[in-house]
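Below you'll find the structure, written out as structure tokens, and then a few comments.
Complex shown without one protein chain; remaining protein chains in place.
Moving on to chain A:
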Amino acid sequence: MSRTTLFTNARLIDPEKGTDAPGWLLIEGTTIKALGTEDAAPAADAVIDCGGHCLAPGIVDIGVKVCEPGERHKESYRSAGLAAAAGGVTTMITRPDTLPAIDTPETLEFVARRANAAGPVNVRPMAALTKGREGREMTEIGFLLDAGAVAFTDCDHVITNTKVFQRALTYARGLGALIIAHPQEPGLSAGASATSGKFASLRGLPSVSPMAERMGLDRDIALLEMTGARYHADQITTARALPALERAKRNGLDITAGTSIHHLTLNELDVADYRTFFKVKPPLRSEDDRQAVIEAVRSGLIDVICSMHTPQDVESKRLPFEEAASGAVALETLLPAALRLYHSGDLDLPTLFRAMAFNPAQRLGLASGRLAPGAPADLLVFDPDKPFVMDRNSLHSKSKNTPFDGQRLQGKVRLTYVAGTCVYEAA
């Protein structure tokens, strides 16, 4: 019989049941064996007193960019893994927008080997949907599935050729593969680095209407009606896209949607005097959009919150705003930023973990993301109230491009467990 560990005196955050209650949890080997709230805790080989802190399923983060191959100086599997462990992310779903793109079984195998050798957390790679993410020819979806791809995406490249996209969706449906797309009308959004409105006009930045997101989503939904594929929208960030998403779900299409932590916790005004760490893709939205997206996460219309972790080095950010690269690191700030929504009373903890752990795991067919007997012991213990001032130089990521630098946040990870093994313990 393998070794058992008991977590006592914990506040169990169960996203599946939607509960937040004091209790205990027992793990045996690599899986959860039992948990309880009222009955007495059983004996175990080791006991960890959580001190009343929260115990939740580890975060499953869809859309993490690790810059291998191509730009290891920005982020390696090793540094990303350390950042993830420190941030309570137990499974990284990595993006294929590397140099070169991960679009063949060979590159995918290289990545999987690197990832598992280097990292303390689970890594499940995604593969490109079209070769070179160029939107012309679909990749070897079957081989890539066999090699371990959990989903297919061209990341922020929109496949403009509708026929190519339709065929890829149809082919993927035959294999049951999940397609993740970036809903955006690329003609409208070309060259834009801000959301249109007073702020963008004052700053003189080229901007895109939020309508471009809805147009992109509308097109993709029409293609889903044609093809019946499994589809996930990577980031829904505007109020205008939500009714279309709601309708598509009501009509029974196999569609889910995510949003990024930055769009949930920041708005366009945070860019202030051209702060390039706040340049993300799609650009930060208005406060009305942010509120609408929070409401959609609460109602479950938006299923997933992700970090959209995108490391960029100093050279690619220390440029005029339009020229600067997009993206922000977020593996380590995802939880404390999400807890802003908890402290503001917008979302409760089970809802947050439904969007950060349960739903993404379910969508990808992973067994994790749950507090249930038999589920992998991917867990995190965190103190939701612990205040701190974010110092970007304290991040484990090789790149330090976080918009939260210098900001007051609340919530610190105490322990991270992956498959029953402790991979991070706060100092």
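Everything below uses one rule, namely that a residue touches a chain if its C-beta (ideal position, glycine included) is under 8 Å from a C-beta of that chain, and two chains touch if they have at least 3 such contacts; residues count from 1.
Definition applied: contacts and distances are computed from a predicted model.
For the omitted chain of this complex, the UniProt record lists the protein as "Aspartate carbamoyltransferase", which is one of "Aspartate carbamoyltransferase", "ABC transporter ATP-binding protein", "Putative Zn-dependent protease" or "Acyl carrier protein". Taking the complete complex into account, A:Glu315 is the one of A:Asp45, A:Asp288 or A:Glu315 that touches the chain left out. The omitted chain makes contact with just one of the residues A:Leu12, A:Ala41, A:Leu108 or A:Ala200: A:Ala200.
Even with one chain removed from view, chain A keeps its contact list with that chain: residues 191, 196-205, 207, 209, 273-274, 315, 318-323.
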